[in-house]
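Only one protein chain is missing; all other protein chains are in place.
Showing chain A:
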């Protein structure tokens, strides 16, 4: 078999080579050599991006599963599998990132025997372990189907309601607990980002990111696989994203209003610049874009708005974890190239694994097979009852 060397494959190989080199430095020289973290900055880019953003970007799994299976929203079935796959990969890679960041990763199992239920980090750890397991089971039918193993699929169908409820419960806890982590540092984190409402913000933004991420990955994979884009699905997700962004923006505004910070946030300062960047990318630009019907009905417009908002929320997580501490610490923290290169490697692994999975597993079934989902019989019965209202939009968009 001959493998063609395309541009992206070369980029991938370069990223992997640098990443492996950085990995060797990390495990042979220690955190001090591999990172710019210090006693003043004990948490750096790996916590800020790999952990906070990694988990946030995996939120599509519980959002879509929740919409489709919990609220029984019609017409989103085709994005369930890619969303679950993204979440599963996201959590696996988050754990990989954690193995780099933890000082003594070989003792990670201590979490299971030396429990401190008062610790937010304990909650985070338990949620990671249990939710990754749940995602594994939600992902498993893809593999069984690939090898035509029907009996185990039936078993998983039986426990599916439990998996769904557990998955959403754990995601609620996990997404919000990443915000709760920072509640213990009221004197350290800048007031622009320290708020008693942090857990709510982290959860609410995860929902928005879950929707944006699903639009992003559906568009990406349809491009990569030369598949026809299901505009009706994207349009519905886009509408939901617009609502989620508004809710998030209002929550943030309420918070600043109640804490009397409205004047401070408009006054130029180091933190204000980063806050403006965050608010512009996560709210102002995508909300403005999505407010135009023309954009809301075009695949490119939806893609653009989603990607911009994703960058906005990534900025938010980095502001909370890095920028918000710089004034307190009194100096800047800039990640070392090895930190970036490890993160890039993990992200590249994510893209590659996603690509492999969609190629070899029935993640995107043929259009007719979409209904061959977990509640296939039920859906076929209901199909006659509910008339999808979206094809009209599809025509309008084209």
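Everything that follows uses one rule, which is that contacts are C-beta pairs under 8 Å (C-beta built on N, C-alpha and C of every residue); 3 or more make two chains touch, one makes a residue touch a chain; residues count from 1.
Following the convention adopted for this analysis, contacts and distances are computed from a predicted model.
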The chain missing from this complex carries, among "4Fe-4S ferredoxin, iron-sulfur binding protein", "Raffinose/stachyose/melibiose transport system permease protein", "Cytochrome c oxidase subunit III" or "Aspartyl/glutamyl-tRNA(Asn/Gln) amidotransferase subunit B", the UniProt name "4Fe-4S ferredoxin, iron-sulfur binding protein"
Given A:120, A:143, A:251 or A:272, the one touching the chain that is not displayed:
A:120
Where the complex has a chain not shown, which of A:23, A:133 or A:180 is the residue touching it?
A:180
Among A:164, A:231 or A:290, which residue is in contact with the omitted chain in the full complex?
A:164
Could you pull out which residues of chain A are in touch with the chain that's been left out?
27-33, 37-40, 42-43, 69-72, 101-105, 107-108, 110-111, 114-125, 161, 164-166, 168-169, 172-173, 180-181, 183-188, 196, 199, 378, 381-382, 384-385
